[in-house]
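For reference, the structure I am asking about is given below.
As you look at this complex, bear in mind that one protein chain is not there, while each of the others sits in place.
== chain A ==
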């Protein structure tokens, strides 16, 4: 999911958050859902039926609001005009591991 996030940020013209901890936690959450559900369901929402949501696909990353409107409420992909957007479209595995070590 790290590589996917980097590629999609470049393709969509969006940037990671200035706080890479936010980016790391979201990427870890996506990876966990991919492992458990078979699809990278958005980790920032509550679901009554995760399996059904993953099968339907609305909230599979990149979710419909992101694909269509470039709205990522996880703050994983931020448009340049967003106050929290950084300048990076890449993140290293070490950064992710450091930020998510206690999870």
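Please note the rule applied: contacts are C-beta pairs under 8 Å (C-beta built on N, C-alpha and C of every residue); 3 or more make two chains touch, one makes a residue touch a chain; residues count from 1.
Definition applied: contacts and distances are computed from a predicted model.
UniProt lists the omitted chain of the complex under the protein name "Ferredoxin thioredoxin reductase alpha chain domain-containing protein" (options: "Isocitrate dehydrogenase [NAD] subunit, mitochondrial", "Large ribosomal subunit protein uL4m", "Ferredoxin thioredoxin reductase alpha chain domain-containing protein" or "Guanine nucleotide-binding protein subunit beta-5"). Listed for chain A, the residues touching the missing chain in the whole complex are 12, 45-49, 52-53, 55-56, 58-59, 64-65, 67-70.
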